[in-house]
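A single protein chain has been omitted; all remaining protein chains appear in their positions.
Right, subunit A next:
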C-alpha cells in the first residue's frame, strides 16, 4: 500500500520487552504510595488486612477501601480521557446527582428498574454530549464549558426530585449499590469491568493514540487530518456516561437520590485521582488503570484518617498537601531537576529510561 522508496529494509528495533514493562509498571511510585498507605493503615489498625467470608461475600477493611473508592474511580476513568485531550470536566459530580435523581424518580413512578437504569445512563450521555458541544462547536474553554453544568446540574437534579430526597426500595437499584457478585461488592465488579473494557477500547483501537495526539498538539492534530471535534464529543459523552454510572451506584448505596449532596465535590477527587495516576493536566499520555489506582490511593488515605481517629476535617488538609506535592513534581522546575540528574547519568542509561 505504500509507494516504493529507495532501498527498503526494516530498521533495527529493540525487541518489545513486555514482561520487563510489567515489572516496571508495578514499581511505579503510585503502587509504592498505595502500598505505603495500606501499610500505615495496617499499623494504625492491625485488623486492616483481615478479610472474612460471610453470607457469600467478602468483608474487611480492604474491601471497604475498594468499595468506597469505586465512585471516584469510575469518574476518574471518564475524566482521564477528558484530561488526556487537555480538557477537564467539572460537571461530573452534578451529573451523578442528575442520573441518581432520574433513576429514583423513574422507579418510584412505577417504571421498571431496567428502564430507570437505561434512562439514567442516557441522561448522563446527554449531559456529556452537551459539554462536548460547548467545547467543540462553540470553542468554549473546557473548564468554563463544564462549569455551566456543574452549577446548573444540581438545579436540574433538584427539579427532577422536586426538591426532596427521593427514596426507593427497588431491589435492582439497591443491588447495584450494595449487592455482591462472585463475593465482591457489585460496584467493585462494575469498576473492574469498566476498567478492562475502557482500556481495551482505547488501546486496541486507535482512539487512545488519537486522543493523546489531540491533547499534545491540537493544531498538529488538525494538520494531520484527525477529526478532533468528533473525538472530543465522544470523550465528553463518555465522561458523562461514567458519571451516570457512579451516580447510580451512590443512589443504590443510600437507597435514594439526594440532589444536593450526591457526588458533591467528587469531580475534584476524580481530577486528583487522574493526576495522582500520572496523567498530566497538560494532556497527552494517559493510563486508565493508573487513574483507578490514583482513586484507590485517595480512598486509602481517607480510610486511614478515619480509622486513625483523627477528625475528618484533617482529611482535607492531607489531601491538599498531596495535591501540592504532585503539582510540584509535575512542574518544569522539578522536570529540570530530574533532567539534570539524568544528564549526570551515563547516556546509555538515559536511552533505556526513555524507551
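Just a few scattered comments:
By definition in this document, contacts are C-beta pairs under 8 Å (C-beta built on N, C-alpha and C of every residue); 3 or more make two chains touch, one makes a residue touch a chain; residues count from 1.
Assume contacts and distances are computed from a predicted model.
According to UniProt, the chain absent from the figure is "Sugar ABC transporter ATP-binding protein", selected among "Sugar ABC transporter ATP-binding protein", "succinate dehydrogenase", "Heme exporter protein B" or "NADH-quinone oxidoreductase subunit L".
Checked against the hidden chain, the listed residues A:39, A:144, A:159 or A:206 yield one contact partner: A:206.
Of A:216, A:264 or A:318, it is A:216 that touches the chain left out of the display.
Where subunit A meets the omitted chain, the residues involved are 1-11, 13-14, 16, 204-207, 209-210, 212-213, 216-217, 219-227, 231, 284-285, 351, 354-355.
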